[in-house]
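Of the protein chains in this complex, all but one are displayed in their positions.
Chain lettering (A and B) follows the sequence in which the chains are written, and residue indices restart at 1 in each chain.
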Amino acid sequence: MATRPAGRAGRGIIRVMQLKLGEIAQAVNAELDGDPDCPISGVGTLQNAVAGQLSFLANRRYTRYLGDTRASAVVLSREDRAACPVHALIADDPYLAYVKALNLLCPPPAFTPGCHPDASISDSADLHANIFIGANAVIGEGVSVRENAYIGPGCVLEDGVEVGRDSRLVAAVTLCRGVRLGERILLHPGVVIGADGFGIANDAGRWLKIPQLGGVVIGDDVEIGANTTIDRGALEDTIIGEGVKIDNQVQIGHNVVVGAHTAIAGCVAVAGSVRIGRHCMIGGNSSLAGHIEIADDVVITGMSGVANSIREAGMYSSGMPVTDNRRWRRNIVRFLHLDELAKRLMEIEKKVE
Amino acid sequence: MATRPAGRAGRGIIRVMQLKLGEIAQAVNAELDGDPDCPISGVGTLQNAVAGQLSFLANRRYTRYLGDTRASAVVLSREDRAACPVHALIADDPYLAYVKALNLLCPPPAFTPGCHPDASISDSADLHANIFIGANAVIGEGVSVRENAYIGPGCVLEDGVEVGRDSRLVAAVTLCRGVRLGERILLHPGVVIGADGFGIANDAGRWLKIPQLGGVVIGDDVEIGANTTIDRGALEDTIIGEGVKIDNQVQIGHNVVVGAHTAIAGCVAVAGSVRIGRHCMIGGNSSLAGHIEIADDVVITGMSGVANSIREAGMYSSGMPVTDNRRWRRNIVRFLHLDELAKRLMEIEKKVE
Partner (left out) sequence: MATRPAGRAGRGIIRVMQLKLGEIAQAVNAELDGDPDCPISGVGTLQNAVAGQLSFLANRRYTRYLGDTRASAVVLSREDRAACPVHALIADDPYLAYVKALNLLCPPPAFTPGCHPDASISDSADLHANIFIGANAVIGEGVSVRENAYIGPGCVLEDGVEVGRDSRLVAAVTLCRGVRLGERILLHPGVVIGADGFGIANDAGRWLKIPQLGGVVIGDDVEIGANTTIDRGALEDTIIGEGVKIDNQVQIGHNVVVGAHTAIAGCVAVAGSVRIGRHCMIGGNSSLAGHIEIADDVVITGMSGVANSIREAGMYSSGMPVTDNRRWRRNIVRFLHLDELAKRLMEIEKKVE
């Protein structure tokens, strides 16, 4: 049960490039103080990194580990340079520079173009020559897949789906009829895009389905986590803006519009016809009620319930943190009579005045 | 990022029939005031509909768009007829009549019967001649699939599963051993029915699995959303009543019984052995604790937590809407001492009296 060292990647499961420290410095726009030819082929924390790895110092709490690090180089701010015993990359925002370096060192997995013989591909599909389609994937009629896209094993693309260039569907992703993906999309396993929205009308006690005719449009550079679902629109489209990042098990209802560069953490539930602004951050397990609007630059902390529109940028919260069970029981009993308590307070106020 | 017009369906992704306005009027039991031969081949909102499309007016807020609509016909109430510049279908409940028309215009996708050569089908399966089985679907021993059912690509039906006539498993649905579906069932991608319920017993600190021997029975006309899970019973069956509509990412525990014509919105968690009545509506992201009963005709608003049985019809709620973060922090600190506040109030009351 001990945590394992960061060397796992070296076992060959995750591809890591070997780069020279000078190349990295240039690419991430950091000042190099050390040997430009020092080879880097991995990353690690200050405590766990070994020779050949790059580390970083972005938080005062970890300064104490700097002096003893065995990393070959560290990304840090100018003020920490003096205390660094190894090569340094000096950056205004060391963490961001480190992440950029990490992206250089660990590009998306490479693939050899081709369609696995066990994939099932419609004759009418329009497939670029330089793509990958994995075993037991299913490609429907009229599907188009652009250059350098990767359709992993077990994915199902129903008729008319469009996948933009450089997109990656890891495995077992389901895209329903006519879903359109932009470029550089990353979809994790179990994602379902374009299932019918939840539209029902009551007809004398029985529910009548409302056919869902809209589509789903996913903008460029979107990442969507495992088992997340995004429904197709009722009449118009559900739209995920460019650069949006969505975590696992998020539910996005029909006709939702998510503005560009918004991030949505795990298990968030967004009901139908919600419009979320740009550059928002929505914390895990929050809920957004239907037909509301969230302004740009809104931060909603985790476990919040949003029942009404939020018109101004800012940080919003609800939810109740745990206490020991006995205290919670006592408080909740009081809460259930809070209106009466308030009225009693007002009566006292009258009496005293 | 602009919303797209309703004409998407016309691009051939969603099948839309062409009908005459008179046929629609008759089928939905509306009074026709206009040309019975007017061709209709789509729908749209009053603002966005174009020639050849049907629209509707069911909400006062949209009356202002009626005069300028370019729809070929509008479903509306008698009082709005005078203001309508185009053909009209007059109905007591215009929205319901519109939904019925929509179902005529957009029937479920058609399919050519047959088993895809890339499906994997047990010899002992009992398959009606007029069904569809998609690529890479897996049909286990003794599975029966009735007339006009559609088993989409990538579905897995374990041994002994029964699928009723006119049912549609869109894609990537998993039905575990012995699950029984009624007729006209619609299951969206990622649905898992019949996985083991969460039954464990503690044996001196270790958890011992309790084998789950029950089944799952899904009544007629049930729709179940993407990535929803419904567990098999422990000893008896988990039962979903006829006409129940369940949204995405809902979890239904073992031995739950959901009464007929109940609707359950997205991300609801229903713990084991809950009995939900008929004609209930359960709002999104609500939780129901185990072993409770919910009466018929109960409405639970979104984000509610139901810890105890609800014995009477009515609307029930809990949950806390967001405020700005600072206000929430101040209020929640007070909440955590609410019992003490209440006691101090009582002391003051004593003193004042």
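The rule is short, and it goes like this: a residue touches a chain if its C-beta (ideal position, glycine included) is under 8 Å from a C-beta of that chain, and two chains touch if they have at least 3 such contacts.
Every value quoted in this text rests on a predicted model; they were computed, and no experiment measured them.
Q: Based on the whole complex, identify which of B:Glu183, B:Asp237 or B:Asp339 touches the chain you can't see.
A: B:Asp237
Q: In the complete assembly, which of A:Gly34, A:Gly52, A:Gly178 or A:Gly225 touches the absent chain?
A: A:Gly225
Q: Would you indicate which residue among B:Gly34, B:Gly152, B:Gly190 or B:Gly284 is in contact with the undisplayed chain?
A: Considering all chains, including the one not shown, the answer is B:Gly190.
Q: Quick one: say which of A:Cys267, A:Leu288 or A:Ile310 touches the chain that got left out.
A: A:Cys267
Q: Against the chain that's been left off, what residues of subunit B make contact? List them.
A: Touching the missing chain: residues 120, 136, 138, 140, 154, 156, 158-160, 172, 174, 176-178, 190, 192, 195-196, 198, 200-203, 205-211, 213-215, 217, 219, 227, 229, 231, 235-237, 239, 241-242, 249, 251, 253, 257, 259-260, 267, 269, 271, 287, 289, 299-301, 304-308, 310, 314-321, 323, 327, 330-331, 333-335, 338, 341, 344-345, 348, 351-352.
Q: Given the full complex, what residues of subunit A touch the hidden partner chain?
A: Contact residues on subunit A toward the absent chain are 1, 3-6, 8-9, 11-14, 16, 43-45, 48, 95-96, 99-100, 102-103, 105-106, 109, 116, 118, 134-136, 152-154, 170-172, 186, 188-190, 221, 223, 225-227, 243, 245, 247-249, 261, 263, 265-267, 279, 284-285, 302-303, 319-325, 328-329, 332, 335-339, 341-342, 345, 348-349, 352.
The rule we apply is simple: only the chains that are shown with their structure count from here on.
Q: Would you mind pulling out the distance in Å between where the CA atoms of subunit A average out and where those of subunit B do?
A: Here subunit A and subunit B have centroids separated by 26 Å.
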